[in-house]
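Shown below is the structure under consideration.
With one protein chain withheld, the remaining protein chains of the complex are depicted in position.
So, chain A:
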Amino acid sequence: MSLTLADVLMAVLWIGLTAYVLLGGADFGGGVWDLLAGGAARGRRQRALVEHSIGPVWETNHVWLILVIVLMWTGIPPVFAAVTSTLYIPLTLAALGIIARGAGFAFRKASTEVWRQRLFGATFAFSSLVTPFFLGTAAGGIASGRVPPGLARGDLVASWLNPTSVVTGLLAVATAAYLAAVYLTRDAERAGDQDLAGLFRHRALLAGLVTGALAVAGLLVLRADSPGLFRELTSGWALPFVVLSAVAGVASLVLLWRRSYLAVRVTAALAVAGLLWGWGAGQYPMLLPGLPLRTAAATDAVLAATLAALALGALLLAPSLWWLYTTFQRPHPPPEKRPEH
């Protein structure tokens, strides 16, 4: 079997999806912790940390989602049409959640009065919870084969309200919260706030346990609800990824326990990425029931042009992204050294 342009495009798409889950997902998770931070006075420091950590980067992290959507309609147009038409309801709700979240976050930052900060903050936090849930239910619908090819050919409700979808939706929320807690622990430590680092360490441990439990429960639900997917995940190419995910998940708990906040970032990301790639590998090359990649893929001319454009873009993007993340992962210069204007 030789690698085709369509395979390469799918790999790029899956890399984009992974980046969105790991980076954008953590931004959602930040919102979840914002929601759970407690009253205005008690939660102030936590909220400030969340805001400080995601403020400069969330718009960039968000673009990964746009890239995934665009690559879907460019590279595998019939899949895009089938997914968006059948999963119209959860995707509309997710899109509205994205609007509420971004606007709430920006509006809160621009507000000075407490009641306004509360109102916009609540919008931001609440939509951080529901958006990953709906995106997760949509993913569960696709994974369990409930989205047939064609326009709106699947059941408009049962395609996303079913055991697999619900578990996947919950897993998406838990994953987001877990990643965010892990990242925030290190951010708090770097800012020199040991209290807050300890707090988020607890939360990360808790969220890690919940996520792991949900992943296991998810496998059991899959066995009953979509045996096909279960078989794919537990055999063949998917298995090594699932095992990687499990091992990295356990390792993350150990690292968190031992306060290795930087190393746990890597293992936590691997645990989540392993699940995603396991799903991808399990399903490959079938994208939707009866629709293999070969049939769904765009013409080679389109694939080649798109991949070339992205490759050129990557040359610009890689150093820029590096610069962005390192600029804000470095400590602030002390006030007296700040340039005057």
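What we mean here is this: a residue touches a chain if its C-beta (ideal position, glycine included) is under 8 Å from a C-beta of that chain, and two chains touch if they have at least 3 such contacts; residues count from 1.
Here is the rule we use: contacts and distances are computed from a predicted model.
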Per UniProt record, name of the chain withheld from view ["Heptaprenyl diphosphate synthase", "Putative membrane protein", "Cytochrome bd-I ubiquinol oxidase subunit 1 apoprotein" or "Aromatic ring-hydroxylating dioxygenase subunit alpha"]: "Cytochrome bd-I ubiquinol oxidase subunit 1 apoprotein"
Which one, A:37, A:50, A:98 or A:167, makes contact with the chain that was left out? A:98
Touching the hidden chain in the complete assembly: which of A:109, A:202 or A:294 does that? A:109
Go through chain A and note every residue touching the omitted chain. 55-57, 59-60, 62-63, 65-67, 69-71, 73-75, 77-78, 80-86, 88-89, 91-92, 94-96, 98-103, 105-107, 109-112, 116, 120, 150-152, 156, 298-299, 301-302, 305-306, 309-310, 312-313, 316-317, 320-321, 323-324, 327-328, 332-333, 338-341
